[in-house]
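Here the complex is missing a single protein chain, while all its other protein chains stay put.
In this document, chain identifiers A, B and C correspond to the written order of the chains, with residue numbering beginning at 1 in each.
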Amino acid sequence: MSEPYKNVFKEGAISSDFIANSIAKHQSKTDIGAHNIFLGQVRADKVDGKAVCAIEYSAYEEMANKKFHDIREATFDKFNLTCMHIYHSLGEVKTGEICLFVFVSSPRRKEVFKALEYVVEAIKADAPVFGKEIFEDASHQWKVNS
Amino acid sequence: MSEPYKNVFKEGAISSDFIANSIAKHQSKTDIGAHNIFLGQVRADKVDGKAVCAIEYSAYEEMANKKFHDIREATFDKFNLTCMHIYHSLGEVKTGEICLFVFVSSPRRKEVFKALEYVVEAIKADAPVFGKEIFEDASHQWKVNS
Amino acid sequence: MQIDIKYFGMLAEITGCDSEKVESEIQTVADLQKVLLDKYPDFKNKDFRIAQNQELVALETKLTGQEIAVLPPFAGG
Partner (left out) sequence: MQIDIKYFGMLAEITGCDSEKVESEIQTVADLQKVLLDKYPDFKNKDFRIAQNQELVALETKLTGQEIAVLPPFAGG
């Protein structure tokens, strides 16, 4: 049926060690001159006096992985990139933890700025990922991207 | 005489562990929703068939630290940022290693994209930092930003 | 025609299930939307979109009976 697209989802928060390891792996790619990294971090937003303490992410995974694949292809078409990596959390991510890690690399810096913003905006708009904001008192509300 | 500006320079390459540690430190800042990181990596450019194997950075350090301070101030004035960190290498940085680390954070993603590009372009234009590209045969040429 | 429908996020909270099979003679996405609003009155206050074969589809699109999903607003990142 559907093609086996790369899985961008990771269970739980994305650790700083994982990010470091991803950066270190690029040392052998000596045609790269510029990396640009976006990290989404869960905010302790206040709603009616209650603070968010975590977001629980779910996704229509098959469609999301296909969308992430499409976004990758479109971005490589538009910009001169050497490589690109996208990781998104599923399940609970606490406030202060990382839920999205987008990493683009190019010989030249001008490309990475444009490419990274393009990828992040496309993810926000097109990826069927859903977030339940959990409050301190265990009540919740559904997050909507703005 | 001159004010004691924060020193942005680090001897040698900037390690991925250093970057990870810097990211991890921001987990307690729960008003942050978006981080954007720029990393400059030394490219193995070829000139007349010889490949660059390292860049040796030097700087007019007092003036550069003042400029980095001015860039910080101007960036905080222009954009809604929670925090900003800049680190630049001095001395030898081999190809594939990181020589510049700029890290901006904000409640909102729109701000970090604009702010990061602004900071990086300002550093390239205004910071008196000099780079000697060392080739495999130990010859060298002086790098000029484009 | 039997339609296999997946629900996500706040919509799965309303339906009380992640997916269900619906036996129906409906032809288009608009027909399906009507069926859903009848079955789940709380959908009326929600903003939702329908995907067929993992692509968002317009109301006039014909249903092919393949993978259908009802999606609340996206909140990735």
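What we mean here is this: a residue touches a chain if its C-beta (ideal position, glycine included) is under 8 Å from a C-beta of that chain, and two chains touch if they have at least 3 such contacts.
Just so it is clear, the structure is predicted and the values come from calculations on it, not from any experiment.
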{"item": "Neighbouring shown chains of the undisplayed chain, as defined at the top", "value": "B"}
{"item": "Touching residue (missing chain; options B:I37, B:V52 or B:A127)", "value": "B:A127"}
{"item": "Chain not shown, touching residues in chain B", "value": "2, 40, 57-60, 62-64, 66, 88, 99-100, 120, 123-132, 142-145"}
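The rule is short, and it goes like this: only the chains that are shown with their structure count from here on.
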{"item": "Between chain C and chain B, distance of the C-alpha-averaged centres to the nearest whole Å", "value": "49"}
{"item": "Chain centre separation in whole Å, for chain C relative to chain A (CA means)", "value": "26"}
{"item": "Multi-chain contact residues (two or more partners), chain B", "value": "109"}
{"item": "Multi-partner residues of chain C (each touching 2 or more other chains)", "value": "77"}
